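Yeah, one chain of the complex is gone here, protein chain that is, but the others are all in their spots.
For clarity, chains are labelled A, B and C in written order, and residue numbers in each chain start from 1.
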Amino acid sequence: MLVVKCPVCGAEGDETDFHAGGQAHVRRPATCDPAHVTDAEQRDYLFIRINPRGLHFERWRCDRGCGKWFHAARDTVTMEFKAFYGITELPPMDVIAQAKGQWAEYFAKRLGAERSRETGA
Amino acid sequence: MSKPYRLSAGGRLIDRAKKVSFTFDGGTVSGFAGDTVASAVMASGQRVFGRSFKYHRPRGLVGLGSEEMNALVGVGLGARHEPNLRATQVEIFNGLAAVSQNRWPSLTWDVGAINNRLSRFFPGGFYYKTFMWPRSFWKHVYEPFIRRAAGLGKAPEGRDPDAYEQVHVHCDVLVIGGGVAGLAAAEAAAANGARVILADENPRLGGLADISGGQVDGQALPDWAAATGARLHAAANVHVLNRATAVGHWHHNFVMLFERVADHDPALLSSGVPRHRLWKVRARQVILATGSIERPVAFANNDRPGVMLASAARGLVERYGVAPGSNGVVFTNDDDAYQTAIVLKHSGVGVRVVDSRGRAEGALPNKAREMGIPVDAGSVISAVSTGWGGLGITGVKIATYRKGQGRVIRETGAEADFVAMSGGWNPALHLWCHNGGKIRFDEKLQAFRPGEHHDKVTAVGAANGHFALHQILEEAYRAGSRLAGSGNVHPVPTAVQAEERPLEPIWFAPATGKYNEGNKHFIDFQNDVTAADLELAQREGYESVEHTKRYTTFGMATDQGKTSNINGLGVIAEASGKTIPEVGITTFRPPYTPFSFGSIAGVLTRDLFLPIRRTAVHQWHVDHGAVWEPVGQWRRAYTYPRDGETNHQSIDREILAVRNKVGLLDASTLGKIEIKGPDAAEFLDRMYTNMFSTLKTGKCRYGLMMNELGFLTDDGVTVRLGDDHFLMHTTSGGADRISAWLEEWLQTEWTHYRVFVTNVTENWSQFAIAGPMAREVLRKLEPSFDISNAALPHMSFVEGRLGPYPVRVYRISFSGELSYEVATPANHGLGLWKEIVAAGGEFGLEPYGTEALHVLRAEKGYIVVGDETDGTTTPIDVGLDGLVSKKKADFLGKRSLDQEYLKAPNRKQLVGLLTEDPDDVLPDGAYAVRHVKDKPPMEMIGHVTSSYRSPTLGRSIAMALIENGRARMGETISFPLPGGKVVRARIADTVFYDKEGAKLNV
Amino acid sequence: MKPRYSVFSLARNAMNYHKDWERAWRSPAPKKEYDAVIVGAGGHGLATAYYLAKNHKMTNIAVVEKGWLGGGNTGRNTTIIRSNYLQDPSIAIYELARSLYEDLSQELNYNVMFSPRGVLMLCQTQHEFRAFQRTAHANRLAGLDCRMVTPQEVKEIVPIINDDPNCRYPILGAYYQPRGGTGRHDAVAWGYARGADAMGVDIIQNCEVTGIQREGSQAAGLETTRGVIRTRKIGVVTAGHVSTIMDMAGVRMPIESQCLQALVSEPIKPVIDCVVMANTVHGYMSQSDKGELVIGGGTDPYNNYSQRGSFPALEHTVAALVETFPIISRLRMLRMWGGIVDMTGDRSPIISRTPVEGLYVNCGWGTGGFKAIPGSGWVFADTIANDRPHPIAEPFGLNRFEEGRLIDESVAAAVAH
Partner (left out) sequence: MSELSYQSPLAGLAEPHGLSVSIREIAGRGMIDLRGLGTDAAFMAAARGVLGVDLPTKPRTSASWGDIRVLWLSVDQWLILGTRARAHELLASLREALTGIHALAVDVSDMRAIIRLEGEGCREVLMKGAALDLLDKEYMPGCCRRMRYAEIAALLDVVEDNVFDIYVFRSYAHHAWNFLCATARAPAKLKLFGAQEVPG
């Protein structure tokens, strides 16, 4: 039984006080451009999941505390939590650095996009 | 029974002043307070406790405590019977009834023992090779036979009368095991201010201190242990748990302790104390001081009653004053077992030592020799002889032995009625491994020891492979201090103990024949797995240790391989030419020892098993004979049958009351969610398929919700309370789910929306007053507002009072009749309900339940999410295209509706059905077929979603999802029912009653 | 051809203390190249290899396994076999599997102990009753031997059931498949392994796949811890680890790996002679031939590769079963364990070609794969051999997630399998 800590209110407790909400950072394509969502994009959004053996990023809710959603980085083998962070945030850089495979690709792309947006602006 | 074996003196745990008597297999056995069933039965001279699993061989006591695998007994009678308990752990009390197991008709004369005669035909895995012919025989002949023969004890009869409970507790340091190491670690942690829990599976602390010899700070070890234990009991920051086994270790240092609170004392039990208590411990640090378990030696017929572990023989004498026999042999490959020989000699029991090591020197062997104990070094026991039926041993054969020797050439006989064996000691690693701790093989100990662990777990003492007293104390005091988070190391007392020399492994002792030629060197005693079985598995290619385990069932008995594990690996290693680390180890799984399902359920049985949710009117429903329907965790009234009425009759009565007069429904379970904020309207437009931003204040609108897959997930009426303020109704099952769903979207997707959501479901009682006379009833309740059709038309809302009751009134209808849903704060709910019932009397008002509600809505063709839909149904499938906005760019599920399959032309669509014979009521879920055939398979084209006999229409009505249904209006389709009957029905409109809605707008 | 197992061969071997038994399967070194390689020697993978050899005469094939054969979910499940599903595609594959199980011991000359002792799915709410009634109609018209039974019949079939009409969830009836039951899970893997091996299939254990080689869009070989193996047909059947393997070929999967736990009690004399599933309260129970009560429940709600679950998931299952079978309260849990199950978005399996030619995948069996092994192997072998979906496999293609053609069984109230 995991011990989870909510980064919003600081409550720490058994996993049964929290609600596990699946993979983090899944983009809902229709929010941005509802008229041009391809079947493949919709499939990726609804079904395709990064499913690593090792460091994973996921959503949790402080179900029996402040009720807020947040993000967590967790190792799916040792079950160790590496970080808890806000629902609109990216993980701490040192944790991003530990990401592998599809997660590493995801963060590289995401950070790259943000950087170019910053420089563009 | 033979002569008693109780020694005239000794026995640290027993109180000779308190006689206790109990029964074993019906015969009375007497013992003393402090005895276990094992010690008392042994004292009486009886050797046989039960029969083994496969060969039904008679078996005696082997172990000292929870490692026991042979002496299993059933305890208690009737509903209080509990099978498979270790006799070594069952504390006796007056009136205890114990029985042996797995024998018929009796322990000494067992028909199943024929299996032993035929054992040559039953090697490991034999059942995979036979019992295949003829096919039907497996189910009807072979399997029933095997099942009857297998199993051990019997299940209790009837419902468990005792109570169980659980408790959560947090601590800084959890010390598991109250032996020398555990005591020291706990003392050090406590002295450093930590909150400490010390748990031990035995009735008292001390572990093996009482049989280990040695001194601490000048005190005899048992006295030191007792004094330390007393200090810990007295400490303010320590909680000591006796009879509490740490059964498992899970992620993030979650440990469960299984406490047997009252098993040992019927008086406690009858006082109402919970029988078992499960402690759910969350520990900052876990210290494993779980000690070690002695391992047997594999020699021919090493399972015969009278062959036991050296520690068990020593324990019988030291703890219970019971001699294991009158004349025995200690067979060992280590020094520790010499202590057993010494103790036996002291007690006047005849003993000699057979040591497989070439040289038996050092302090303990020398002391033994000095005492006049004969020592045969470089020797093994090559065989044991038994009396009739193998019920007890009468002698042993001793042969000289050199390491690696395959078979014995010459052997000499010696009389003996017991053997005390020791093959070395294994650290108890189970808890270390439960949550993925790594282990490594120690060549010197010939055993596995703890390696790395990713959780905060530390092993100390014998559990960590340290057996010398000074080493144990040093390690435990240091660990206890350090893990309490303090730099102050508790002073370590000085220890004195005889030094021991290392063991030499012997995985099986040779016999005259080869071990795999008919000799039985047992490795796993309870499951009857021999060295030959393990070798056979290797030879047949079941090479992985997991394959060997599963093929032979080695390590899978109720002791989970506690004593057999390393011996088995040793045999496999020799058979396969590998080292033990190369062979690997099977995974230790929780629990450490079996624990009761009752304790896992705790208090969550009977009424508390799952919560029942009650509305404010619950008791009224009970008092008026309601039949219940569980809806989620709610209990809703299904119908209210009166004296002599069937459910059917009362449902019809309720329906007709609503259609012709007026009815009253407790609709409090409907979800109610307040939604407020500048972006509330836009937010609702995202959530619902239809438009809500256009809804006018004070008006109601029916809305549909889809999940992102495009399937219907909830529906209900939402009212606009103000410009930025809405009240949403959900289905009864949907309140919490939808409320959480709204929060989720607000927090995770549309984070810029300024909207607050509060679930107020529980604050309100809500009742539907429905029927042509509804307005009359309402009027009688003294409304503070105008209830005329003009002022309060269909789909509108008003807030005010009914007499003294504050209410919100929604003019909405799920029955097709004039209907008001009246909500009042829940603490006034019962009062208002009663007022409505009283006011309605003169108008013929009847309370109605959920089934009437369902028929009423079906007559009107209203869907129920969950009946007409099943999680794969779109709004378009059920004909609600009109409620799916074409204007809104995006709302939940919209994009998925555009997927190929969801807009395919041949999807099933909701239609009405009228059976050809109006008296035929189609069964719920019946399928229509394209063509009726004589026998299946038949191609199915859809199914009935709701079906009722409508008392209003005097005929059956149904709704169904039928392939391309709306295009087939008027067509007749066929439903083949069980038994061959085919019901034919015409596809019709889903609205069967008042198609124009005339009754709604009056 | 291997010597046959029978009561006669057993007796003959007994004369020589069983020293003449041959290996059940060889332990070959991998060849440089095969016509096809199956990744994963669980039940599904071994059955696929067996039927490739038997039905399609492809014998120059191998099965590679990173650990020991049958060591994943095949050896960790609660061995329930049934086919009374709601949706047509599910009925087709599970019924094919169930019917193959009936003769599997004879087919493989290895006793897999298929025990058609009956599967009873309890109805504990009106809603569940209606849902099973619907399934019963669908199954009857599909030709399955299934029926609804009354509470009285339930009590006759399972005398230890709690039939108190006032209990929290009284038994309203049950849906019964008399020819469902259980099997011996390890034996299924071992029997298929022995059978495939006898036809020349190389089963290579302790051989972990580390990469998938491609030539353009065509699969070309496997990199393994025991060297490169060339092949143009690769069947990936690795359950919980499928995302990892498919990632090597650049194929992203609609899969999440979670922990499903099961437990057994200490062995007792027979008390229950069928499989009972109580979906409303999330538990199921049967009794093994050894006498252990075999109990399973739901999955943990997060990804987990540790093969160790969380206790609460089991706790509720046990509480539910104590309520359903009150006599088990005083029995004891002997062992609990977890498996890594691969869950798809619609909880139905994937048997499919992939965007990489010559790369096939069979996964997503979630909590219910054991019952499907023979059927899954049968249709997957056919799909690989002919490079087109077997008709029974077709609905289970990967493309369904793009088209919205989901196969959702949870709609029939059957939460657990």
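Quick note on the criterion: a contact is a pair of C-beta atoms (placed from the backbone, for glycine too) under 8 Å apart; a residue touches a chain by one contact, two chains touch by 3 or more.
Bear in mind the structure is a predicted one, so any value in this text is a computation, not a measurement.
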item	value
In the full complex, displayed partners of the excluded chain	A, B
Which of B:Pro105, B:Gly272 or B:Gly954 contacts the chain that the document leaves out	B:Gly272
Contacting the left-out chain in the complete assembly, out of B:Thr108, B:Asn366 or B:Asn763	B:Asn763
Residue among B:His346, B:Arg359, B:Arg754 or B:Lys903 that touches the chain left out of view	B:Arg754
Residue among B:His168, B:Arg359 or B:Arg440 touching the omitted chain	B:His168
Sole contact to the chain not displayed, among A:His25, A:Arg64 or A:Arg110	A:Arg64
Residue of B:Ile146, B:Ala826, B:Val864 or B:Val991 in touch with the missing chain, whole complex considered	B:Ala826
Where the unshown chain meets subunit B, residue by residue	163, 165-170, 195, 203-204, 229-230, 233-240, 242, 271-274, 280, 282, 603-604, 607-608, 610-616, 619, 634, 674, 676-678, 754, 756, 758, 760, 762-764, 781-782, 802-805, 825-832, 834-835
Subunit A, residues in touch with the chain not shown (by the definition above)	8-11, 13-14, 16-17, 63-68
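In this text, only the chains that are shown with their structure count from here on.
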item	value
Of A-B and A-C, pair with higher C-beta contact tally	A-C
Chain centre separation in whole Å, for subunit C relative to subunit B (CA means)	22
Residues within subunit B bordering two or more other chains	250-251, 254, 436, 709, 896, 899-900
Junction residues of subunit A, two or more chains touched	1-2, 14, 19, 39, 42, 46, 78-79
Residue ranges of subunit B touching subunit A (in the complex, touch as defined)	250-252, 254, 282, 436, 454, 708-709, 740, 743-744, 747-751, 889-890, 894-896, 899-900
Sites on subunit C touched by subunit A in the complex	241, 243-244, 247, 252-257, 301-306, 310-312, 344-345, 401-403
Residues of subunit A touching subunit C in the complex	1-2, 14-16, 19-20, 22-23, 39-40, 42-44, 46-54, 56, 58, 74, 76-79, 101-102
